[in-house]
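Every protein chain except one is present and positioned as in the full complex.
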Amino acid sequence: MGIALTMAWRNLWRNPRRTWLTVSAIGFVTVLMIFLITIQLGSYDMIIDSSLRIFTGQLQVQRAGYLDKPQIRNSVPDARGLADRLRALPAFETTGVAVRAFGFALASSGTRSYGVQVAGVEPRFEPRVSTIPKLIETGRYFDSIDAQEAVVGATLARNLKLKVGDELTLLGSARDGSVAATIVPVVGVFRSGVAEVDRHLVQLPLTTFQQVFGMGDAAHAIVFLAPNLEALPVIEREANARLPPNQNLVVLDWNRLVPGLKQLIQADWTTGWFMYVALILVVTFSILNTFIMSVLERTREFGIMLALGTAPVRIGVLVVLESALLAAVGLAVGLAIGVSVAFYFYLYGFTFPGMQELYGQYGLPGVLYPQLSFVSVALGPLVIFGFILLASLYPTLRIRRLNAVEAMHAI
Amino acid sequence: MKSSVSSYSPIRFAKLLLVAALAIALPAQAQDAGSQEARALIKAAIDYWRDTSSYSVAEMTIHRPDWERQMTIRVWTRGAKQSLVRVVAPPKDVGNATLLVGNEMWTFNPKINRVLKIPSSMMNQSWMGSDFSNNDLAKADDLIDQYTHRLLRTETSNGHKLYVIESRPKEFAPVVWGREVETVRDDYVLLEHAFYDQAGELIKKLTTQDIRLMGGKTIATKQRMQRVDKPGEWTEVTTNEARFGIDIASSFFTQSNLRNPRE
Partner (left out) sequence: MPIGKFTLLTTLAWRNLWRHTRRTAVMIFALALGVWAMIAMAAFIRGWMGEYIHKEIMNLTGHVQIHATDYRDDPSVVHRLPLTTGLLEKTLSEKPVTAWDARVRVPGVIASERESAGVEIVGIDPAAERGLSFIDGAIVEGRDLESPDDPSAVIGRELAERLETQVGRRVVLTSQDANNEIADRGFRVVGIFRAEPEAVETGYVFIGRRIAQQMLKIGDDVSEIAVMTRDRERLDALVARLRAAAPGRDVAPWTEIRPILVLTQKVNNVVLLIWFAVVFAAMSFGLINTLLMAIFERTREFGLFQALGMPPRYILQQVLIESLILLMIGLAVGNLAAWATVVGLRDGVDLSRFAEGLALVGMSPVIYPKLDESDIVASNVIVIVLGVLASLYPAWRAARRVPVEAITRV
C-alpha cells in the first residue's frame, strides 16, 4: 500500500496544472457546499428560534390534554410554586422559566368588541421567555405581578381605538364558569409582527388574571426558553423528573407546540439538496475528463506495468488512490477556505439586501448566522468525496480490459 | 376565534325559568296526529309556562365530575320576547344580570359596571358556565314557528295523558338539531325535551324531576339538563318561588334598568 500511495501522489504532480485545476474545481464546490449548508442550517435555527422566542417558548409544562382542548379548567395547580422550584435548580440556571395562564374574553371599548385571548404573565420572568415585553411600541410593560393593568397588541389597539391610558373592558368566563369581568387601563401596546398575536392577544399580570378568572393559584403553562436548542433535551429530562405526581402534567416540546414548523424545514432541506446534488454532478462530470485523460495517456505505462507482472487490480487501486488523493487535496483546500468563510459570517452575520424586509414580515431578524457544527461542515465534503470516487470508477474499470501487449504499443 | 364548546342546543332555557302554572286543565285533545294539533300543543305548553308575565326565584346547580356550583337567580318575563335574569347568590356573582329582548342579549357586570351586548360570536358560549348556551335563552320561542310538529303518540301515566311530539326544524331554521322530541302532559307541563342530531343520535335531554303547585299553577319545579355522552355533567334548576300575571312594564326590560335595577 505504501508504494501505491507514493506512486499515486507522484503521479498527481506529474501534471501540476491539470491537478491544480481539478483541485480548484473540487475546492470551489466544497467551499460552496460548506457555505450554503451552514447558512441553510443556520437559517433554520434562526427561524425556529425566532418563532419560538416571540411567545411560544421551546418547552412547556401543561396539564395533559390542554394543548388539544384548551379549556380553562385544565390547569396546572400551584404553578408559581412549581416554577420557583424549577428555577432554583442548577440545570435551569440559564433558562428562562415563566408561568402563564390563559382565558378567552370579549374585549370592548365603545361600540366594537372582539374576542381575544387573555394571558396572565409574570412580569419579572416573562421577558426571559418572550420577546413581547421588549417589543412594546408605546407605553411600558408591567411593573408588578398584581398590577391592575393590561398590555395589548397593536392591531387590537387600533381596531378598538385604544391608546395608552385608555380603559379596556374584558368580559369572559372564569374557571368555574361564572363571569370574569374587569376594566383596566392599557399601559402598553406591543407589536410582534405576527398578525395573530397583534390582533388577538391581551396580557394581564398573573395575579390579576388569577383573581379575575377565579384561578386560585393555578395557571395553564410553565414556559421554558433556553439560550439555544441544544440544551433542550437536558431541560426536558430535568423538568420531567421534577413534575409532581398525580397531577397529570406533561412536558411538551416545540415540535408539538408549533406543528408544521418542522415539516416546513424538512421540505426546504429536501429541495435544497436537489440543487446541491445537481451542482455536484455538474462538477463531477466536468472533471471526469481529467480522470479519463490521465488514465488513457498512461496506457503504455500501464501496459509495461502489466507486462512486468503487476496485477491489474493493483493498477486499479492506484488510479482510485489518485482520485482519492486529488479529492482529498481539493477538499482540504475547500474546507480551509469554506470554514474560514463560514466562520467569518458566524462572527459578523450574513445578510443580503431585502432580507430585513423579507424576514421582518415574520418578525424575524434580517441577519443570518451559519450553523457551525461537525455535521454542517462535513456533510457537503463527504457527499462530494463520494461522487468523485464513484466517478473515478469509470476509468478504473477500463483498466481491467487492458491487454499488456497492445497497451505497450500505444503512444 | 376558538369558541369553547359547552352547549349548542336551542334548548328553551326560558321554559325552565319562566314557569307559569295555572291550574287550567284544558280538555283532553282529540288524538289527532295532524301537525296543527301538535303545534297547538307546543304553543300551549310554552304559553303556559311564560304566561303573560312572570316572576320567579330559582336555584341553578351546575354539576361536573370534580366540582359543583350553585347560583340563585331571579327571573322576570313579559310576553314571549322579554326577559331579565339577575343573580342574587353567591356573593361573588351577585349583580350579574342578563337582558333578553327578542333575539338580542345584553349582559351587565357590577365589577366593570358596564352593559355589554353579546355579539353573535359569543351566542354559542354557555350562559354563566351552565349547560345552557346564550342561544338557548335568546331563542326561547323559536320552537313554535321554526319547526314543523307532529304528534308521535299518546301515553298514560299516573292518571295523566302524555303527548309525545316530534318537532323538526324547518329547512332554513337557525337550528342545528335534527329533531327534538317533547313530552307534554295534559296539563301542559313539559316532562321531557330530547335533542337528536341529524343522524338520529340522542345528544342531550331536559327532564322534569319535580312538579308542584306554585303561584297558582302546576309547574315543573325541578328540571335537569344532561348530555348523554357526559353523565358526570349536568345542570339542574329548582324553582322555589313563582308568580304569574304580575304587573310589569315594558320599560323594565331596558338596558338602563339592567344597569340600575329598580326592583
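Every chain is named by a letter (A and B) in the order it is written, and numbering of its residues begins at 1.
Here is the rule we use: a contact is a pair of C-beta atoms (placed from the backbone, for glycine too) under 8 Å apart; a residue touches a chain by one contact, two chains touch by 3 or more.
Just so you know, these numbers come straight off a predicted model, no measurement behind them.
Participant: Hey, which of A:P77, A:G115 or A:P312 is the one touching the hidden chain?
Facilitator: A:G115
Participant: Among the options B:S121, B:Q209 or B:N240, which residue touches the chain absent from this view?
Facilitator: Looking across B:S121, B:Q209 or B:N240, the contact with the absent chain belongs to B:S121.
Participant: Which of A:S144, A:N228 or A:S286 sits in contact with the chain that's absent?
Facilitator: A:S286
Participant: Using the document's definition of touch, tell me which of A:L12, A:A25 or A:A174 contacts the absent chain.
Facilitator: If we include the chain that is not displayed, A:A25 is the one touching it.
Participant: Since one chain isn't shown, list which residues of chain A touch it in the complete complex.
Facilitator: Residues of chain A in touch with the missing chain: 17-18, 21-22, 24-25, 28-29, 32, 111-112, 115, 158-159, 259-260, 262-264, 266-267, 270-271, 274-275, 278-279, 281-283, 285-290, 292-293, 297, 352, 354, 357-358, 361.
Participant: Against the chain that's been left off, what residues of chain B make contact? List them.
Facilitator: Within chain B, the residues touching the omitted chain are 1-3, 5, 8-9, 103-104, 117, 119-121, 123-124, 138, 169-178, 195, 197-198, 203.
Convention: only the chains that are shown with their structure count from here on.
Participant: From the C-alpha centre of chain A to that of chain B, how far is it in Å?
Facilitator: Their C-alpha centroids are separated by 55 Å.
Participant: Along chain A, where are the residues that touch chain B in the complex?
Facilitator: 70-73, 104, 106, 108, 113, 115, 169-171, 173-174, 176-179, 181-183, 200, 214
Participant: Hey, which residues of chain B end up touching chain A in the complex?
Facilitator: 1-4, 62, 64, 67, 69, 71, 92-93, 96, 107, 109, 111-114, 116-117, 119, 121-122, 125-126, 128-130
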